[in-house]
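Left out: one protein chain. Kept in place: all the others.
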Amino acid sequence: MWTEEILPDKSGNALKKTFLFKDFSEAFAFMTRVALLAEKQDHHPYWVNVWNRVEITLNTHSAGNIVTEKDRKLAEAIDKLV
Amino acid sequence: MWTEEILPDKSGNALKKTFLFKDFSEAFAFMTRVALLAEKQDHHPYWVNVWNRVEITLNTHSAGNIVTEKDRKLAEAIDKLV
Amino acid sequence: MWTEEILPDKSGNALKKTFLFKDFSEAFAFMTRVALLAEKQDHHPYWVNVWNRVEITLNTHSAGNIVTEKDRKLAEAIDKLV
Partner (left out) sequence: MWTEEILPDKSGNALKKTFLFKDFSEAFAFMTRVALLAEKQDHHPYWVNVWNRVEITLNTHSAGNIVTEKDRKLAEAIDKLV
């Protein structure tokens, strides 16, 4: 489930979701698939990984760091991977 | 199932297996995981990819292009990924 | 330099080029970048990797396994990576 959160500095908002995997290998394979999607859609995540955990934050810089249709489209495509 | 085949030039043998996936993204994510294993075990495949298909061939160059314990170990680890 | 070669079974032709790197890590990083391009252009290579060597073969299946503009575009983008 993606949550829509206000940015810490209140300058905008973002979609966020955390994905957990069995280990680093599984997490990084997922990241590779997200990278392929991101490059295809020309829209890239802010994301954090540590070991089996991937936290993805999506918003649209060019729209003033708010959630746009681009983010919803990428979020939906990411959900189809897992 | 890995098959053990004589090399075309009869200079040795190799383990071979073909993996099929839903699409390129899934195939390349698998390749990324195999790459992590290969680098960890310091033993690398000869492999061919086209779209959703990955053909892996394993033998040990330093042993004269024959199948060794290194190949069986990598094959086993690859099988655990799928 | 990409060479244009007749396929072994004479059913078509293909662009081919071999890329050499320092080690597997460098070769696989290149492959990851080619994967990003391929997915973006929705056109995928037939490719072979062993250790530091990547051989890429490009043609267009849907056009009858011949070289088309899609292949030239991907080849050009790949060349810009190295």
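In this document, chain identifiers A, B and C correspond to the written order of the chains, with residue numbering beginning at 1 in each.
Convention: a contact is a pair of C-beta atoms (placed from the backbone, for glycine too) under 8 Å apart; a residue touches a chain by one contact, two chains touch by 3 or more.
Values in this document were obtained by computation on a predicted structure and should not be read as measured data.
Asks: Can you name the residues of chain C that touch the chain not displayed here?
Replies: Those residues of chain C that touch the unshown chain are 24-26, 28-30, 32-33, 36-37, 81.
Asks: Tell me where the left-out chain touches chain B, residue by residue.
Replies: Residues in contact with the chain left out: 32, 35-37, 39-40.
Asks: Applying the definition given at the start, please give the residues of chain A touching the unseen chain.
Replies: 24-25, 28, 31-32, 35, 38-39, 44-51
Convention: only the chains that are shown with their structure count from here on.
Asks: Roughly how far is chain B from chain C, going centre to centre by Cα mean, in whole Å?
Replies: About 20 Å, centre to centre.
Asks: Taking the mean of the C-alpha atoms as each chain's centre, how many Å separate chain A from chain C?
Replies: Those two chain centres are 30 Å apart.
Asks: Averaging over Cα atoms per chain, report the distance between chain A and chain B in Å.
Replies: Distance between chain centres, rounded to whole Å: 32 Å.
Asks: Multi-chain contacts in chain B: which residues touch at least two other chains?
Replies: 24-25, 28, 32
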